[in-house]
Structures are given as structure tokens and as C-alpha cells.
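Let me begin by presenting the structure, written as C-alpha cells, before commenting on it.
Every protein chain except one is present and positioned as in the full complex.
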Amino acid sequence: MEHRFLPDTYYMSIGSHEPVLEVKSGDLIHTVTVDAGGRDRKGNQVAPRGNPQTGPFYVDNALPGDVLAVTLEKIWPNRNHGFCRPKIAPNVLEPGHENNVPSSDIFNFVLDFDTNTASIESPSPALESLTVPIRPMIGCFGVAPDRGQSISTATSGPHGGNMDYRGFEPGTTAYFPVFVEGALFHIGDGHAWQSDGEILGTGIEIPMDVSFTLEIVKDKLIQWPRGQNFEYIFTAGNVRPLDEAIQHATSEMLRWLTQDYGLSQPDANILIGMYVEYDIGNVFDPAYTIICKMPKSKLPESDSSALIHIGI
Amino acid sequence: MEHRFLPDTYYMSIGSHEPVLEVKSGDLIHTVTVDAGGRDRKGNQVAPRGNPQTGPFYVDNALPGDVLAVTLEKIWPNRNHGFCRPKIAPNVLEPGHENNVPSSDIFNFVLDFDTNTASIESPSPALESLTVPIRPMIGCFGVAPDRGQSISTATSGPHGGNMDYRGFEPGTTAYFPVFVEGALFHIGDGHAWQSDGEILGTGIEIPMDVSFTLEIVKDKLIQWPRGQNFEYIFTAGNVRPLDEAIQHATSEMLRWLTQDYGLSQPDANILIGMYVEYDIGNVFDPAYTIICKMPKSKLPESDSSALIHIGI
Amino acid sequence: MEHRFLPDTYYMSIGSHEPVLEVKSGDLIHTVTVDAGGRDRKGNQVAPRGNPQTGPFYVDNALPGDVLAVTLEKIWPNRNHGFCRPKIAPNVLEPGHENNVPSSDIFNFVLDFDTNTASIESPSPALESLTVPIRPMIGCFGVAPDRGQSISTATSGPHGGNMDYRGFEPGTTAYFPVFVEGALFHIGDGHAWQSDGEILGTGIEIPMDVSFTLEIVKDKLIQWPRGQNFEYIFTAGNVRPLDEAIQHATSEMLRWLTQDYGLSQPDANILIGMYVEYDIGNVFDPAYTIICKMPKSKLPESDSSALIHIGI
Partner (left out) sequence: MEHRFLPDTYYMSIGSHEPVLEVKSGDLIHTVTVDAGGRDRKGNQVAPRGNPQTGPFYVDNALPGDVLAVTLEKIWPNRNHGFCRPKIAPNVLEPGHENNVPSSDIFNFVLDFDTNTASIESPSPALESLTVPIRPMIGCFGVAPDRGQSISTATSGPHGGNMDYRGFEPGTTAYFPVFVEGALFHIGDGHAWQSDGEILGTGIEIPMDVSFTLEIVKDKLIQWPRGQNFEYIFTAGNVRPLDEAIQHATSEMLRWLTQDYGLSQPDANILIGMYVEYDIGNVFDPAYTIICKMPKSKLPESDSSALIHIGI
């Protein structure tokens, strides 16, 4: 079933808020997100700043101990200008590294939908040629956490959240552990472009038209977000410091390969050791994100359960 | 000038050891390295285990405050078998993650120089099809550190060392700050193949035939190793934890762009923010390695000094 | 004014829950807390496990930008037995350190109110003489965080939470930044005894009779919890890793000395550098706690605003 949903409220935390829509497993939802600053397609301020979320969406029959599979079908900017900040986060520079750019500075990008590129509006001479392709992604999405928690959209955790990983783009399926009845899926913080780490605290921040499928996988325990695209399966560790994020991502991948692909632990170790690739998501937030990727072509034949999501 | 050098001693630390050869800036050196376990092309144990180094090579006229540019011209296995370990380092798994593979386990890879691939010698059924291309790289190389230090080849630092970054492959130039007269360059620990992080503590460990050019860039202060290949310039932060390694790598890149490419700090911030890519080198050693990369095609025109090494 | 309050609901997160009692600034509240496992003075299970909280208490006239001063007047066990766990958290042991004690193991302590000591109920021979004084403290308390968040009582942050610092004992005043109207103060997780770090994930867990004063200091910005006792003023950094916790605690102390004690930054630096003492609170939770202490006797004369709380 398909749903078209136009939000009028937005949440600044991911939690057990009143659902805005109830859907069935497998349903496709078309909706919109506002930009990280709370402005919509017309540039109107409709929510506070800081990754306001569309949702939550309640999925029938989702219970703690299930997995929510979110397939990102479409993400596309619905406004022709976005913004970025020019200050590298002090936490990714050496302590004491001079960094006098004001945190409040903003520079705008203009999107050209003929060439599908974005350029700085009023560039300094040195940046006149800075043009990036539009490559839309979702910075912040996830499900309500356990213990009645509501967690700020400025950070991330086992429930997802502000991971700012540029692999969360159309064609990717993300998997989240379900902690509460209905899963309560939230989505927001679209970027027209972003590099590794989101070290400016921003990509090109822009409101989006988004379409996604929500599907429940019953009785499937995962501890951290997982995902897959055409080429890779991957896991996300969302925590500070990076040294711990890489532990969660790697352990979750090891669980995936041993529990779902039927590999022995030594075999899984070797396979990961030979082929693992790590990507760095957000290194700006209170929680950092490291992605542990394995190329599908190197994995053993798997039944559908290994990929969690039957549809893929 | 070209040199052919056959080592008979190997050092287990990078430091101010007696030079084995004196060369001039720009000279090309052909030599060999033993494998990480101290075995040579014939499989003979000629050095202790733990990344024994060939060298040090003394470069005329190199003084503290200069930079040593090392261009890796050729790296190729000189033996048809290498080894790996099947245990993922406990430090990249969650505390308490069960990990019963003995640290002493070893599995061998056989290299096929017709197909330029490597395969496990006696694979378990699940790994029978595991075959990787030969993609040779250097795990550990660098220059004598300051203060009369000699630093174990099990770790890394501003002087280079055991960075285990798979980008240190033929065609890459690495730049090291010179701390002592003559620079005293060491090289070893070749891998026929390695994935991100070297989380098994090993790639495919193998002795190599290596050819490299050593060139001195006078009066050029860098604080951490830098490098370039055809597509990228990059910097390396070598330290624990990862959160600090990324700081050094990013700060060093910022210094490079502002000091050598003439960018203002806000412009450099934006350019890095838009295009930076991070790779993870070694996350096994006492010091971890993060690489900060910028695509050359996105950088402003530079004079040769920006690339440090005139020859490239 | 004094209030006596007997709770019948307990929250597993600190957030904007329905207040259980409305009080005025300066009021004294007598209430009880259940143990970390959710059991009350009679041993009845009245809440889930995991630091259930009594409250929240709404303080009239408390607004974001104020400070809530909580003076712990009395904390005393209201049951004669408590529990502890015998497994050191794997995160404070070297990766791979063998640690086969089951996480579910429990050992009980019996309290003797004549000698005011606690002893293991069925000790192994080697621990027969293990007797500790009853030294009651509060493990978890704090105020509702910003952005509509509710944060698990298993962790901590700028809002307080599960800091497990043994300095939170009778006679101590704690200061929390107010994020929401009414402040919404929560309290729970009493320990009859605890050493540094709470590395077993438990002190001697026990329900408590608690009495505390809640007082609002208007228009006073603090960024992290602060406190004072007879001898020290102190600040708390609550975050992972420890390296960042110590940054917040130290920066908050520097802000305190420069903003409230009127010291120049160099003078504050020297004073901290000469006299600072660090304590380690919780190193078990998702967020760790480091305390930065300064002896009052070494501080300049201050007006009451420096100590925040006029009453002390």
C-alpha cells in the first residue's frame, strides 16, 4: 500500500511520540522532510533548528525483538538552495589548532536541476569553481529507543539517529532493532551532498521529497543498525569515541556473518580480515559513526534471512 | 644514481642505527625486505619476528627541518607464499566479545604469479573460493625520530612506522619529516594484500623486492607523514586513540592547504568539508592510523612546492 | 516548607514526565528511593530493574537558564540488605583479559545498623573478613534534559544522571542546569557503599530514605553539573571517553573560577594547575564521569554567587 503524508509537526528527538501515521509492513510512504535548520521547501521556518524529524510512523505488528527494514526508494531536494557552515569542528582538529571561523557563519549553495549540481552562491575567488554533484542522502533517521527514552536528533545510537553516513542514499536498505511497539520510525536531515565525517557539522542542508518502504522482519535480534546496497552489506557503530564505534560495527558484522551466513568464527574472522572496508560517518556529534562494510560478492551464498529483508 | 643493496642485518626499531648505505637525494635504491616474521625469500629465518626493517639509508645533506620524499617505484613479492593470522584483534571487538581463536594460529597463502592472485593453502570448505589479487604494499617504513629515540616497528608516529595503510603502494610518494642528519630511512613489512585496518594484525605477510627513490626537500616543515598518488594528496595521523589520529590527519591537511596551496582558512575549511575522504590504516598497533585524503582535481592550481616533491 | 512524599511510580529515564509533586524553591522533601533492581524497603519488586527514579519534582519558577541546587540532607538505607555483582566490567579490563564471572551473578550484603557496617552474606573463605562501613550515597539523580529528551537512567550527561560518584553523599550540594520549566528533578539508585569507578556496575545497591532541599538560583548558566561539600567545590564531566569527560570537568571548573571567583584566565590556570584533584566516578556506563575538585581553602574570597547556592 502507498501513503502520501504531509507533516505539520516535527520532533527534535527520536522517541515514543504520538504516531503521525499507521502503516502496514511493506507499505510505501511518500513524504517530505524539512532542512536541518527547520525550513521547508518554501524557506519557511516550520520547526526549530537541529534536525527536525518527520514522523513517527507506526508499523503494525512491529514488536521489540523485531527488525525494521527501511528501503530508501527516493530522496530528492524539493528546494533549489541549501546551506552549509564553513567551520571545521574543533573536535577533529588538534587541541589548540587555531580555528577562528565563527560557528554562526553560513554559506549558501544553489542547486541547478538541469546539471544536477550545486554551487556556492557567493564564493570567494578561490572557490569559484567549487561545484558538487547532487547526491542526496539522509543524515538522521531511526526508531524510538528503549526504556521510554527520547534521544536528541543531534546524536545517534543503537536506534539510529544522526549518523550522517553518505551511504544512506536511494537504493539502500537500513535495518533498525525495534524497541517499542510499532517501531516508531522518524526521518529528516537530508543532504544534497556530504563528504566523509560531516566535519563542518553540515552537508548541503536541504528539504527533501522522500519515499521509503517500511517492512518488519519478525523475531530478528540485531544490536546496531545494519544496511545493504547493491554492492555491500554494512553495520553501523554509533558512539563516542571512534575506538568504540569501530568495536560495535565490527562485532555486529561478525554476528551477522556467523549467525546469518553460517560461518564459523575463524572463517568469519578471516573473511572480515581479508575484505573489510571502514567508512567514517559523523565525527561531529556527541556520538560518532563508523561503518563496517563487506562486499556481497565475497560472502557465501545466503538465504534471505541473512539479508534480513526478503524484498532484496 | 641507482643502488642495489642486499641487507644482512635488520632492525626491530626505527632509530639512529648505523646506516647501511649512503645515497644522494634523488637516488634510486633496489633492495629487498623480509616478511613480518623475519623470513626471507627462501623462507630462512634471518631476523626476529615483528617487522624487521631493511636500512637505515643515509641521505646526504638531509637535516632536521627538511622533508624526505620516498617514491615507491616497485614492490613485488619475491616468494610464492605468505602468511596471515585468523584472529581479529580484541581491541576492535566489543569488550567481552567471545573470540576464542588462538593468537598463535597461522594460515598460509599461496601466490600464483600467472594470475597474480593469492589463495589460502588449506582452506576450510567455506573459504575454498577465497582468492585475492596480489596488490603489494609496504606496512612499515619511516625515518629516525628525534631525541635519540628508537621506536618499535610494532607502532607508528610522526616519523612513520607501522602504519599498514594500503595506499602505500607502487606509484605513491610518502613524505616524512627529517629529524636527524641523513634522515635514516627504514623499510619493511610488505603485504601482498591487506584490507582496511589490518585488524588481523597481518595482511598477507611476504618478503618483497622493493625499489624506491629518496629525495630531500630542503627547509620544509611538516608535522606528520604526507603522501600523494595519482588521484589524491593525503596526510597520516598515527596515534591512539582514533579520535586523536583523525585530529592530526585533518590538522595536517589544513596546514597543507593553507601553507602550500595558498588557501585562506575559511576556504580551506570549506574545501576539506566538501571533499575530504578518510581511510583507516592500522587499528591493531599501539598507535592507530587515520588517513585524510583530498582529491587533486578539486584543489587549486599549485606550484611544485605544494606537492613538496618536484619530481611529481 | 517540608514535604513527605511516598512514590508509587518510578521512571527508567530522566525526562519531561508528569511531575509527582510541585514544590517551592527552598523546600525540603522527604521521600524514598528503591534499589537499582527496582525493589523497595520490603524487598518487593515495585519497578523494573535499572535505576528506577523517584520523581520528577517540579520546582516553581524554575526556568531554562536557571540552576537547580540540590542539597542532600539525609541518605540512609531503609532495608538491612543490599546486593552487588562480582564481575568487573570488561570495558575496564584489557581487551581479551579473561573474565569468566557470569554477568548475572549476585552476592548479598547484610547491613548491621549497630556497627553501621555491611558484610557479605555468604562469603568465600578469602572474603570472610570483608566488612565495609555504611557510607550512603546517591548514584543517579538529575533534571529533565533539553529538546524533549528522556535519557536512560543507565547513563549520564549535562543533566546529571547515573554518575555514581561517591561524593554525592549527605552534606553535599549538587547543581544542575535547568533545561525545562520546573526543572523536573529525579533521584534514585542509592548505594550503602561504593568505591571509585563503580567498576562492578554496582555499589551495595539498596533502597534509601532520602531528604533533600531543592533551591532555584535564577539566571545562572552552567554547562555541566557542579557541586560542593565542606572541603571542595567540584565539577562533573559525564561522557565517553574519559579523555573527554576530563575536558568538560576541567573547562567547567575554569569557567567557575573566572566567571564567579573573578580570576583572570592565567591566574585560574595556575590555581587549578597547583591544586586540582580528579576523582573518577562511573566508568561502567555508556557515559563515564570525571570529577574536577578544588579545595575551598585555596580559593579567593567569594561572594555567595560563586558558590551559587546562597544557603551554604
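Annotations
Each chain gets a letter, A, B and C, in the order it is written, and its residues are counted from 1.
Everything below uses one rule, namely that contacts are C-beta pairs under 8 Å (C-beta built on N, C-alpha and C of every residue); 3 or more make two chains touch, one makes a residue touch a chain.
Note that the coordinates shown come from a computational prediction; the quantities given were computed from them, not determined experimentally.
Here the missing chain is touched by one residue of C:2, C:196 or C:231, and it is C:196. The omitted chain makes contact with just one of the residues B:111, B:163, B:239 or B:257: B:239. Considering the full assembly, C:93 is the residue among C:28, C:46, C:63 or C:93 that touches the omitted chain. Remark: the residues of subunit B touching the chain excluded from display are 11-13, 15, 50, 145-154, 239-241, 243-244, 286. Against the chain not displayed here, subunit C makes contact via residues 84, 86-88, 91-95, 97-101, 105, 107, 120, 124, 126-127, 130, 132, 193, 195-197, 199-200, 202, 240-243, 246-248, 250-251, 254, 262-267, 269-278, 280, 283, 288, 298, 300.
Against the chain not shown here, subunit A presents residues 89-91, 93, 95-96, 99, 241, 243.
Basically, only the chains that are shown with their structure count from here on.
Chain contacts in this assembly form a complete graph, since each chain touches every other chain.
With rounding to the nearest 5, the Cα superposition of subunit B on subunit C corresponds to a rotation angle of 180 degrees. In this structure subunit A contacts its sequence twin subunit C using mostly the same residue numbers, the overlap exceeding half.
Between subunit A and subunit B, the centres computed from C-alpha atoms are 33 Å apart. Averaged C-alpha coordinates put the centre of subunit B at 47 Å from the centre of subunit C.
Rounded to a whole number, the gap between the C-alpha centres of subunit A and subunit C is 34 angstrom. Chain contacts: subunit B has residues 91, 93, 95, 99, 241, 243 touching two or more partner chains.
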